[in-house]
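With one protein chain withheld, the remaining protein chains of the complex are depicted in position.
Let's look at chain A:
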Amino acid sequence: MSIISTALRHFKEPTKEQLTEIFFSIPSLDLSVEGSSQNDEQDKMDINAVLSLGEEEDSYAGKLHIMPPYLAFSSLDKKSVRFTIPLSTIRRVERLNARAGVYALSLLTWHGMKIIVQLTSLRPTADLFCSILRDALKVELQRGQMKQVKSFAKTCYSEVLVSDCSNAADNEHEDGSLITDEKDGSIQDVSYHGGLGLKFKFPGDAKKLREASKIKLWTTYLRNHGRNLTLLRYPQCTRLVQVGLPNRLRGEMWETLSGSIYLRFSNPGYYERLLEENKGTTNTSTDDIEKDLHRSLPEYAGYQSEEGINALRRVLRAYSYKNPELGYCQAMNILTAAILIYMSEEQAFWLLEVLCGRLLPGYYAPSMHGTLLDQRVFESLVQKHLPIIHEHFQLVDVQLSVASLPWFLSLYINSMPMVFAFRIVDCFLCMGPKVLFQVGLAILKINGEQLLQIQDDGGFLNLMRDYFASLGHSAHPTSSDPRARAITVFQELLLVSFREFSVITEDLILSERRRFRGEIIHSIESFAKRGAVRNLRSLGRFNKEQVGLIYDALYKAMCIVPPPPAAAPSPSLFTTGDGHEEKPETRIGLRTFRQFLSEIASWARDEKIVMNGFQQRIDREVAEHEFIDRLFYFWDTGCHGALSFQDLVSGLDGVMFNDLMENIEWFFNLHDKNKDGFLTKDEVLTLSESFLFIFRYEIGDAYLGAVSRFMTNAFEYGDALLPQPETTFEDGSSPQIASNQPYLNLATFRMVVLADEVLESFFETDLSESFKLQPLPEMELPSAHNGILGDLWSSIATDSNKKMFNMFTDEIGKTIGKHQVVNKPSIGRYTKLEEPKARESLLTPTLRKSLSRLSLGSISAASTVATSSSSTLSVNTTLELPKTHAIVPDSASLSAMPMLQAVNAAALMERTPFAIDDARDDDDDDEDEVLDGHDDQVMDEVDAFLEAHDSGLSEADKAVANDLLHAEPLK
């Protein structure tokens, strides 16, 4: 009845290299669809460098990375200056003729911008870097990417803005609408991408938003700092983003800032092809999408028209084809509807890809683990930074997530008036996920005093709703200063977000996510478990705990042997069929089943007890035998070729509570393939083989004898009870019967079994008891370790290392003659009673050999330690020990690290709560721009976001960097 997913178990923390790629918004390789993955062998390298650009920008020290096909730079503080540019936009690289000891390159981009980088590492390093750069550029040239740039640039609005700046700016009224005299507009081939807003208007009052001033500022910025593919981000860029992107440019800036532009650039035509290839296909996502199309920003004019609805449908569907595992999640419709106002379908598609994959990881996944994780992280940040509010919430039992979850899930679009939410989206795409946290914290802080008054979840939500409704109001309505009065509640919110919560960095978010991931996975899994148990049609005679143990065994088996996709289609791929509203359900194949059964049935595993003088352990392997396969098909009552959780529960219920007679019948039915109530002669033989399989490790030959007696008797009785046939007797001995004809019925079988004491006791209790539901040792979660120490331990405690340790001790054990391996019996009943002598004698290898030759093929003998079932248990516990040891330091490091962090954070965060900075407090305002009236206002706002930017350079360094601006290229 339900989907059991082990996806969360496969989560891997990103490597350092991946983190760098994420930082620079470089598409990860598996995203690149064009088979460009052959590049992954190319060298990557980073080098210390100083970046200079013309006269008006400071030089910045930082790191230059070559990650083909991209070149990227980041200043030392990781925020002031950065860029990521495709190598194909670099048109010329020259070594500059500079002072001795200075190694500098001049890079000319497609946009004619000259970037100067001074490589400050040692000379050989710089040489190596240059040669890698040269090779990578050559590859790009060969790939023909260089040619792509021109046609791609045409799709960018920024080109229109910059190309005839005088025109573009004057072309626009102050309200942001284009003056539509087509006199020269139609001549240039303008084919830039844009959103529904171009036709259906952009939300908000363009005049109030001061669109024209913003456009002017951006035009200047883009002309001097590159644009679209070659944009260099200087502090001014971030500040301009913080005052809100102009509507016309917004879509393109979104894709540039988020890095989705690189995906669009490197995958031309992909979006259209994807739609074409999947035309007419439907899946559960398409149904869900259809339901929500008319429910996405319905008040926006564009979504009251077919045009808007169709665009929305195509983008959402395309994404669900691209990522069927994620498919479609409510909230994605709102997000997509929002970005489509500013972006073309293709742009929106790639931005959605970046949102769902990198920026909001796991938010919309079927388990929504990312959402839950970030809620947990947010809660811990509130606890750290707003401890009084957190305490109050605890006291009155208010859950932060009831309000904050939709904030994060819909990027505030669902909570705030759109114009404001879009400005948060601007910042989010520019500065990353931390923005969501910063804004969230600022909201709580600003409302701190009222929050301390609330008594329940409802009051909390009402307060938030009222606050969001007031975002457009003045923050200081009674102030005598008109400039202070002009500041809106929303502006104040952003100021508090970025000023007071600048300690919330991307790195902090990443480490907090690492800290809580295990906890979240655990709670999702136990929730899923409860659901799966609850949704069973029948528990049989099991209680909930027992069914839970069955679930655990199943879950573990699925982690070790993931069911093949055919047996368990991913939920979103599963078509709900024609009218049959069959719910998708997880089913396991034979291989997973074997693993599962080995957890539960003692005979379904081969257990070797290994003693080497240092340790005693059980090496466990999954047994393979026809008997197990038979059981699989026996339990597959619906003939799916795969078993569901329910099948397993019912199957186990059918054997674990049986008494003698029921067990005999069960065993009989298991071997009666055509269910006609008779075993054929062949089936009698396979049944005997099943016995031998189950008894393969029993000590002594009591069972062996029993099985051979069984066979003799079965055939004797079988023959005797055959209806005296008309067939001719050939040599008078027994009636001839084909091996596949009905031969032995249940009654006869029962008689034969009951004639033998050993078999009787097997069916009486041993069979049922060979199935045991035991709590499994907690599986290790994906590493929840923190810092270097955590990594260290996790790498020691891996399975393969444990194996190596085991092998090592085995070797030593062998050399000192203490190495000993015995098979653990599955039933172990007669070991003590019947075979004391045999057991001792078995210790000599020669005897063992001869004995096993005696035993019919598969019966091999075993001995010593595990003689009774009670001692088996004790062996088990001692054997767990080495493993537990390996994990102990783990948990120690786990608990120690957060403590340390908490201490650090407390030290950082000493400040009086709820003191809201006066928004006019521009003490670090060091920029004097001369602008006309309108622009002045915007600049006021821009200045509010001024922060001290550290170029990381000494005065002398700056002089060198300045000199380079005028240096000549080397001959």
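As a working rule, a residue touches a chain if its C-beta (ideal position, glycine included) is under 8 Å from a C-beta of that chain, and two chains touch if they have at least 3 such contacts; residues count from 1.
One rule holds for everything that comes next: contacts and distances are computed from a predicted model.
Protein name for the hidden chain, per its UniProt entry and selected from "Dynactin subunit 4", "Ras-domain-containing protein", "ADP-ribosylation factor-like protein 3" or "Vacuolar fusion protein MON1 homolog": "Ras-domain-containing protein".
The hidden chain makes contact, of the residues A:E21, A:D58, A:E211 or A:D292, with A:D292.
Taking the complete complex into account, A:V396 is the one of A:M45, A:V396 or A:L685 that touches the chain left out. The chain not shown here is touched by just one of A:D457, A:D682 or A:D719, and that residue is A:D457.
Of the listed residues A:E307, A:D466, A:D507 or A:E769, the one in contact with the hidden chain in the full complex is A:D466. Chain A meets the missing chain through residues 1, 288, 290-298, 304, 329-331, 333-334, 364-368, 372, 396-397, 399, 401-402, 405-406, 409-410, 414, 450, 453-459, 461-463, 466, 524, 527-528, 530-531, 534-535, 576, 581, 583.
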